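Below you'll find the structure I mean.
All protein chains but one are shown at their positions in the complex.
Moving on, here comes chain A:
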Amino acid sequence: MKFGVVVFPGSNCDSDCFHVIKDVINEDVEYIWHGSGEKLTGFDCIILPGGFSYGDYLRAGAIARFSKVMPRIEEFAQNGGLVIGICNGFQILTESHLLPGALIRNKNLKFICSDQYVKVVNPDTPFTNLYKEGEVINLPIAHGEGNYVVDEETLKQMIQNQQIVLQYCDKYGNVNEGTNPNGSILNIAGICNKEKNVFGLMPHPERSSEKILGCEDGNRVFLSIVNYLKSR
């Protein structure tokens, strides 16, 4: 199976994602330049990595969303392809309406860079099937605009459709204001679309995918994708 990692000017977690796919989970992977308008054939999963896409000065992801690669990604997602957006990749997915809602400045206005406990709310997705429901994992976060907002009606539908995948919590799994690093509604850290093939999250699973990094909790996001693709 083949992964594609999209590179925008400003992406800085592209190499990390590439490395995890190639050297940690040993799957085929290729970089995709954001300016490429070529059809995404032969790929099983596209990763929009974190970092900073150009044009974030308007809104995070606002200008990147109009890159030539984005219509190809929309097409790919509509055909059931798996798309995962990490951090800035998540912001680009909301800007392009592949995921609902939007991300605004963190409540405390600070850029947060820390380890964060996250609860797996929905393990029934192609991206989380190797986790247990309610499992607490440790993933690093590094963002200034991770405060997820969405209107009440959409949020209701998201809850009904089980689109909330990850929530910020403490090590015991408590989800409340005190365990919310950025002010995100319902402590949301990661969501998927109704069809479950597009996933966006603010934490960085690629930065906690190897023992040498101190934690391997993020590894199973990528292994879940492989598991899903193999069992399909």
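In this text, a contact is a pair of C-beta atoms (placed from the backbone, for glycine too) under 8 Å apart; a residue touches a chain by one contact, two chains touch by 3 or more; residues count from 1.
Operating definition for what follows: contacts and distances are computed from a predicted model.
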### Task
Look at the options "Fe-S oxidoreductase", "Carbohydrate ABC transporter permease", "Phosphoribosylformylglycinamidine synthase subunit PurS" or "Integral membrane protein" and return the one that UniProt uses as the protein name of the missing chain.
"Phosphoribosylformylglycinamidine synthase subunit PurS"
### Options A:Ser11, A:Ser53, A:Ser67 or A:Asn106, residue touching the unrepresented chain
A:Asn106
### Query
Which of A:Asp14, A:Glu27, A:Asp56 or A:Glu95 sits in contact with the chain that's absent?
A:Glu95
### Message
What does the interface between chain A and the hidden chain look like in terms of residue numbers?
### Response
58-59, 62-63, 66, 94-95, 100-102, 104-109, 147, 149-151, 183
